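Apart from one protein chain that is not included, each protein chain of the complex appears where it belongs.
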Amino acid sequence: MFPEILVLLPVFLPMTAAALSVVMWRSPLAQRVIGVVGTTALLAFGIILLLQTWENGIITMEMSGFAAPFGIVLVSDLLSAMMVVMTGIMGFTVVIYSLATAGEDYERFGYYPLMHLLHAGVAGAFLTGDIFNLYVWFEVMLVASFALLILGGKRAQMEGAVKYVTINLVSSMILLTAIGLTYGVVGSLNMAHIAEVFQEVDSPIITVIAMMYMVAFAIKAGSFPLFFWLPASYHTPPVAVSALFAGLLTKVGAYALFRFFTLIFTQDVEFTHNILLWAGAITMITGVLGAAAQFEFRRILSIHIISQIGYMLMALGLLASPDIPDEVAQLAIAGGIFYIIHNIIVKTNLFLVSGVVYRVLGSYHLKKLGGIYRHKPFLALLFFISALSLAGLPPLSGFFAKFAVIRAGLEAMEWYVVVFALVTGLLTLYSMVKIWMYAFWSPAPEDNPQVHKLKEPDDADTWVMYTPIILLTIATVVLGVYGEPFFELTLAAAEQLLDPQVYIDAVGLEYVIDHPIEDIEPTGGQ
Amino acid sequence: MIEARSLILHTATRFLLPLQLLFSLFLLLRGHNEPGGGFIAGLVAAGAICLYLFAFDIERTRELIRFSPHDLFGVGLFLACLSGVPALLLGYPYFTALWWRPEFPFFGEVALSTPLLFDIGVYLTVIGSVLAIVLALAEAEE
Amino acid sequence: MLYAVLSGFVLAILAPWIFQAAKEKTGWFLAILPASLAVYFSTFLADVRELNLEEIYTGLDLRAVAGEGGFAWADHADKVAALRDQLVQHEYAWIPSLDVSLTMHLDGLSLLFALLITCIGTFILIYGGGYLKGDRDIPRFYVFLLAFLASMLGLVLSDNLIAMFVFWELTSITSFMLIGYYHDNEKYRKCAHQSMMVTVGGGLAMFAGLILLAMITGSYSLTEILAIGYNNPEAITEHPLYVPMLILILAGCFTKSAQVPFHFWLPNAMAGPTPVSAFLHSATMVKAGVYLMARLQPALNDGYIWMIVLPVVGAITMFTGMYFALRSGGYKQVLAYSTIMALGVLTMLVGIGTEYAMKAFAVFLLAHAMYKATLFMVAGIVDHETGTKDLTVLRGLRTKMPVTFYAAILAALSLGGFIPFFGFVGKELMFGAVLDANYVSAFVVALAMATAIMGVAVAFILGLRPFLGELNETPKAPHEAPLSMLLGPVVLSTMGLVTFFALSLVDEGILQSVITAVYGVGAPGDFEIQWWHGFTDPALIMSVVSIILGVVVYLKWDQIREWMNKLEPVYDHGPEWVYNKAMYRGLPLVANRQTRFIQNGYLRNYIITILMTLVVFVGYAFVTRYMAEDPSFAFTLDIEFYHVLVVGVMLGAALFAATTPSRLGAVASTGVVGFTVALIYILFSAPDLGITQMLVETLTVILLVLVLFRLPEFVTLSSRGERIRDIIVALLVGALITVLLLVTGQYEFHDPNIYGGASISQGHIDGSVPLAHGRNIVNVILVDYRTLDTLGEIFVLALAAMGVYAMVKFRATDDEEVEL
Partner (left out) sequence: MEPLMAFVVGALFAAAVYMILRRSIVKLVIGLILLSNAANLAIFTAAGMREGAPPLIPAGSTEPMVTPVADPLPQALILTAIVIAFGVLAFAVVLIHRAYEIVGVDDLDELRTTDLTKELD
C-alpha cells in the first residue's frame, strides 16, 4: 500500500481532522491540538509524498478499488505533490498563527474544522485525476472559504461574502456545465482518459469546451476581467483567514489551468494559450494598478494577488508560440510553478505581518501607521524581506521566479508581454515601498491611541505570531539563495506536464471494469 | 410561521413522525438496490423533524433529537471517513467495498458492508446538517 | 574570492552585536575588514598585470571552433580551462538550472574597482563612526553600509550576468536604506524612494537587456561574452536583437550612473548622511553603470551607435552636471552635481572608445574617486563642525580647520585639473580623447571645454571659498574634526598628489591593465600613460585656457549664479518634474480611475462582465473554430405532447418567477420550477434524482419561507434601460448554452476500447451486481464507484451547516474599523 497511501493522506488527514474537530466542537483545546497535529501531519506526509514522487515518478491510488477511468483516481505528479506541500506549509503556519489570534468564539464556531476542510478541498483539487471530483473539491474548498469568510459576522464580511459567494457560484455553474458537456462528448470523466481521447480526435468543438473551462478556472484564479470577487472580499475576514485565502485559493484556479491546459487542452494552443498569455499580461498590470490605488495594508496585499496571478497565466500562455523550443517551454512552465510556490509563501507571509502590525497599532490604514522600523526593527525586517521578494528583488525567491518567467518570455519572443511583466515588477515595488514608507519609516503616529504598544516589548502571543512569519521568511530566502534544488524540482515537474503521455501512462487506463476483491460470489439480490 | 399550530397538526405530526423516521431507515437500507439511499433517507428524516418543529417548538424538537445537530453530522462525517479505512488496513485502496454476510437468528443472512456504513454516515450527516440549518434559523426567528 | 565578497554580508549581520561591544570604536573595528580585503585584492595586482587578454580570448574561442570544425575538443579542453582560469577566480554553481553561478571575473577593471571600494570603504567606516557618533540608528548604518560594500564588490567581480544583476539590485536596496537613514523626515523618505524607483526601474530594463545579451551570445558568462566579442564581434553587433538589447542595458547604466535625463535622483540622494554620500556617490554605486558600460565595451561597441549615443549622452550629462553645480549653493549639492559631471565624462570616454579615451577613462576614474571622496568627507566635516553646508555662508575656516583646509585644497586642485595633481593627467587625457573622437567631435569638444571652465570654478568654490576670507558666523562654533573624520580626507587627497609623481608606478601597477580590460585588446605594456606632450599639445592649451577662464568665473560666481537662477522656471520643469508628475499625480490618478471603473462595487456589473467574457470567448471560439470548419446543426425534435407540457409549465414558472412583483409568487414559482425539474428526472428514468430533487426543493422552499419573509416586498429598483441590458445579457447566455448543448449533442468521441465505444458508465452498469453487489446503479455509483465525490459532498453540506450556524449565532465583538 506504500507509497500509494501517501496520495490519499493529504485528503484523508484534514477530512478526518475536520470530522474529529466537529465531534469535539465543544472543546476549543481539543480542536487546537487536532489543528496542530493535523496540519503538521499534512505537511509531513506532503513532504514524503513529494520525495516519493520525485524518486518513483507519478503515484496514483484508485479509489474504491476501481481502476481508471471507471473509478476516481488520485494522482500525484510533481506539480500536485509540490502544491500539496505548499498546502501543508500554509496549513501549518496559519494554524500556529491562529493559536495566538483566533478568539475562543471563532473556535467554538468551527474555525478549525473549516480550516481543515479548506485544506482538504485544496489538496483534493490538487490530487484528483477526475474532472467531476475536481468540481467536488472546488466546492468543498469554496464552501469552507464561504464559511471562513463570514466567521465574525461583521458588516464588511457580509458585504464581501455576498459578492464572493455569488460570483463563485456562477463560476461553479459554468464549470459544472462544462463538465456535463465534456461527459456528453467523451463519455468519461477521467482526466487522463479525456486527454487520451482528445489526442486521437481533432475537433473544433474541443476548443469551444476548453474555453468554458478556461473562463470557469480563470474566475477562481482571479484573472482579468473576472477577478471582482477578490478585491471585494479578501480583506474582510480575520487576517489568518485572509492569509490562508491569499496563499491557497486563487492558486487552485491557477493550478487547474496548468493542469487542464497542459494535459487535456493542447490541441489548439495558438488560440487557447494566447488568450491566457494576454489575460496574464493585462491581469498583472490591472492588479498592480489596483494595489497602487489603495491605502490600506490588507487591501494592497489582496488586490495585488491578482497581479501575481498574471505572471502565472503568462508562464502558461507562453506555450502559445507554435515553434517554441522544448527547453523554453519547460522553463516557462517551471517558472510559472516556481512563481506559484514563491507567491504562496510570500503573500501569506505579508498578510501575517499585516496582522501583527494590526495587533500593535490597531489599524490597517497606512496613514494611521508608522514607527515600526524605529521601534520594532525585527518586524520591519520580516516585512522588508517578504516585500522585496514579492517585488522580485534579488536574491529572494521572487527574483528567480521572475527571472525564469521573463527569460522564458524573451526566449519565446513575446516582447510585449515581457514589457508588461517588467512594468508590473516596478509597480509592485512601488506599492510595497509605499507600505514601507508609511507604516515602517514614517514616525510613530502619536495620535494613534495604541502608539504606546509600539514602544513596549512584544508579548508572548505576538511571539507565537512571529513564529510562522519567521519560518516563511526563511523559506523565501532559502528558495532564493539556495534555489537550485527547487528549480530542479520545478523543471522536472514542467517536464512531466509537457509530456501528457507520462501522466496518462501513470494513471494506467483499463478498458474493462474490475475490482480487487474478486473472491466474493456474485450473489446480487440477497 | 411557527404560530400556525393546530391540534390536527400536533396529533398528525406525533403520529407521523415515527412512521416517517422508520420509512427513512427503510429507504436508507434498501438504497443499494432500489431507489433510496443515504441522501434521500436523510432528507426524509430531516423533513420529518422539520415538520415536528413547525408543529411544536424548538425546545421540544431539541428534546426529540437529543443530540446536537453538530454531533450528528460530526459523527456522520467521521463514520463516512472511517468506512474507507478497513480496506486500507487490508491493503486495498481507500473505500474499496468490503462485504460481510453473517447469519443472524431470526433475520437470516444479513449483508453488511462498508458502503452501507458509508451510507449511514451520509444519512447522519444529512440529518445533522439540515437540522443545524433549520434550527439555527428557527432560533434566530424567535 | 567569493568569501571575500560574502564576508561583507556576514559582518553586516554581525554589526549590531559588534556595536554592542565596541560602541564608539565600532567604525575602527569594522574597517578592519575592508582594509584587509584591500590588502588581499592588492595581492592580485601582479596576476592581473600578467594577463594577456588577447591570448585568453582567442584561446577561449576554441570552443566555438571545436563546435563548428568538429575536431577533437578534448585535446583543447584543458588548455581552454587553463586560459579561463586565469580570468575566472572562483566558481560556484549557484542555480545551474537557470545558468546562474557565482563566479569571479578578475581583470584590471574589476580589480581597480575592488580596490577603490575597499580602500574608500575603510575610510568611510572610520569616518562614519565619527560623523554619526551618538546617533541612535548607527548600528543600522553599519549594517547597510557593509552590505552595500559587499554588494558593490560582488557587482564588479561577478562573471555571471545574472549574479552581477543580483548584486546590482542589492546595491539599490542597500542604498535605499542608507539614503533613507533619516527616515523620520518625509522629504528624505521621498528622496530615498525616488532613487530606488529610478535605479530599480532602469535595472529592470537592464535585466531584460542582459537576458537578450545572453540570448544573442548563448552564454551568461562575461568571460565568454567578451571572448565572442573579441573573436566574432558581428555575432553580437549585427544580431537583430542588438539594438533593443543595447537600449535596455544602457537604460540600466544611465539610470544608475545618473545620466541625463535620469540625473535628478542623484542630488536628491544627498538626503543620506554624508558618509553615505561620500561612499555611494564618489567611487561606488553611481559608478556601477559606468563600470558595466566599460566592462561590456569590447563586446557591445559596434563602432557606430555606441560611439554616438554614449559620447552625446555623456557630454550632455557632463555639461548639465557642471552647470547645475555652479548654480547650487549647498556644499553637498555642488558635489552631487559635479559627480554627475564626472559620470558624464566617464560615459563619454567609454563611448568614444579610442585607445586614448580608454587611458583617459582609467585615469579619470581613479582621480575622481580620490578627490570626490575627499571633498564629500570635507563637506561632512564642515557641516558637522559648523552646522551649515551653505557655501554662500561658509567663509574663512582655514585657521579653525587647518587640516580640513589642507585636504580640501588638495582635492579641489585635483578636481580643477591643476599641475601637479592626478586630476590634471585625467583632464589632459580627456581633452586628448575628445579631440580625436570618431564622431560628434566638435560637439563634445565644445561641451568639454565649457565643462572644464566651470570645473575650475567649482573646484575653487569647494576648496578655497569656505576657507579663505573673513570668518563668518555659523550655527556652531567651528573647530577641527576628530581623527576618525580627518584620516580619510587627508590620506586620499595626499594620494592625489603622490599619484601624479608616481604616475608610471600607478600606470604599470594597475592602470594599464584597466585600459586593456576596457579596450578589450592588447597587452598591458601597450598603453603607457604620459602626461606631458610638449607645449604645443592642444590638450595642454585647452587646459590652460580653461583654468584662466575658470578663475574668472569663480571670481564672478555670485553674479553668475544670479543669472543662472533667472532660468529657475525652466529647471523646475525638467525631468524631475516629469518624474514627480508621473509618480505622484499620474500613477495614482490612473490607478484610481482604473479601480473606480473596474472595481466599482456593483455586483451586477461584475456578473455582466464575467458572463459577457464567457459569451465572447466561448462564442468566439465557436465561431472561429467550429463554424469555420463544420457549421452543421443537425437535430431532430422527437417529442411528445406531455414533454411540451412539462417544460411549458417549467418555463412559465421561471418566467413568472423572473417577472412577478410578489415575493410569495416568486418563491412559489421557483418551487414549481424545481418540482417540474424533478418531474423531468422521473420521466427520464432517474427516480433517485427525482425524489432527491423534490425533497431538496421542499427544504429550499421552507428555508426561503423562513428567511425571505422577513425581508421587504419587492420594489423595482432598476431602470428600464438596465432591464433591457440585463435581458440582452440573459438571452445571450441562454443562447450560448443552447447552442453548446445542441452542438455537443452531435458529437461522441468515446474511446472505442471501452465497451465498444460506450461511455464508462457501461462499466458501472455491468459491474453493478457482480462487483459492487447493488442493483440501484446510481446508488452504487454514489457509495462505491465514486465514494470520494459523495464524501466531498457531505462535507459541503456540513460546511454549509456550520457556516449558517456561525452566521446566525456569531457576531464578533471586537470592533474593527470599517474603511468606507
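All chains are identified by letter, namely A, B and C, in their written order; residue positions are counted from 1 within each chain.
Just so we're on the same page, a residue touches a chain if its C-beta (ideal position, glycine included) is under 8 Å from a C-beta of that chain, and two chains touch if they have at least 3 such contacts.
This structure is a prediction, so every number in the text was calculated from the model and none was measured.
Asker: List the displayed chains that the omitted chain touches in the full complex.
Answerer: A, B, C
Asker: Can you say which of C:A299, C:A459 or C:A800 touches the chain missing from this structure?
Answerer: C:A800
Asker: List the subunit C residues touching the unshown chain?
Answerer: 592, 595-596, 599-604, 607-608, 611, 635-639, 643-644, 647, 650-651, 654-655, 657-658, 663, 666-667, 670, 673-674, 677, 680-681, 683-689, 692-693, 696, 699-700, 703-704, 707-708, 710-712, 714-715, 717-718, 726-727, 729-731, 733-739, 741-742, 744-745, 759-761, 764-766, 768-770, 775-778, 781-782, 785-786, 789-790, 793-794, 796-797, 799-801, 803-804, 807-808, 818-820
Asker: At which residues does subunit B meet the chain that is not included here?
Answerer: 33-35, 39, 126, 129, 133, 136-137
Asker: To test your reading of the contact rule: which positions on subunit A touch the chain that is missing from view?
Answerer: So the residues of subunit A touching the unseen chain are 132, 135-136, 139, 142-143, 146-147, 150, 153, 155-156, 158-163, 165-166, 169-170, 172-173, 176-177, 179-181, 183-185, 189, 231-233, 235-236, 293-296, 299, 522, 524-525.
One rule holds in what follows: only the chains that are shown with their structure count from here on.
Asker: Indicate the whole-number Å distance between the mean C-alpha point of subunit A and the mean C-alpha point of subunit B.
Answerer: 36
Asker: Just how far, in Å, is the C-alpha centre of subunit C from the one of subunit A?
Answerer: Taking the mean C-alpha position of each chain, the two centres sit 27 Å apart.
Asker: Between subunit B and subunit C, what distance separates the C-alpha centroids? Give it in angstrom.
Answerer: 62
Asker: Going through subunit B residue by residue, note those that touch at least 2 other chains and give them in order.
Answerer: 33, 70, 73-74, 77, 80-81, 84, 94-95, 97, 99, 111, in rising order.
Asker: Quick one: which residues in subunit C touch 2 or more of the other chains?
Answerer: Correct list: 772-773, 775, 784, 787-788, 791, 795, 798, 800, 802, 805, 809.
Asker: Would you pull the subunit C residues touching subunit A in the complex into a rising list?
Answerer: 93-98, 100, 140, 162, 165-166, 169-170, 172-173, 180, 183-184, 186, 189, 193, 196-197, 200-201, 204-205, 207-208, 211-212, 215, 587-588, 590-592, 594-595, 598-599, 601, 603, 606-607, 609-611, 613-614, 617-618, 620-622, 624-626, 628-630, 737, 740-741, 743-745, 747-751, 753-755, 758-761, 763-764, 766-767, 769-773, 775, 784-789, 791-793, 795-796, 798-800, 802-803, 805-807, 809-814, 816-819
Asker: Inside the complex, what are the residues of subunit C that reach subunit B?
Answerer: Of all residues in subunit C, those touching subunit B are 687-688, 691-692, 695-696, 698-699, 702-703, 705-707, 709-710, 772-776, 778-780, 782-784, 787-788, 790-791, 794-795, 797-798, 800-802, 804-805, 808-809.
Asker: Which part of subunit A faces subunit B closely enough to touch in the complex?
Answerer: 1, 4-5, 8, 12, 15-16, 18-20, 22-25, 61-65, 515-517, 520, 525-526
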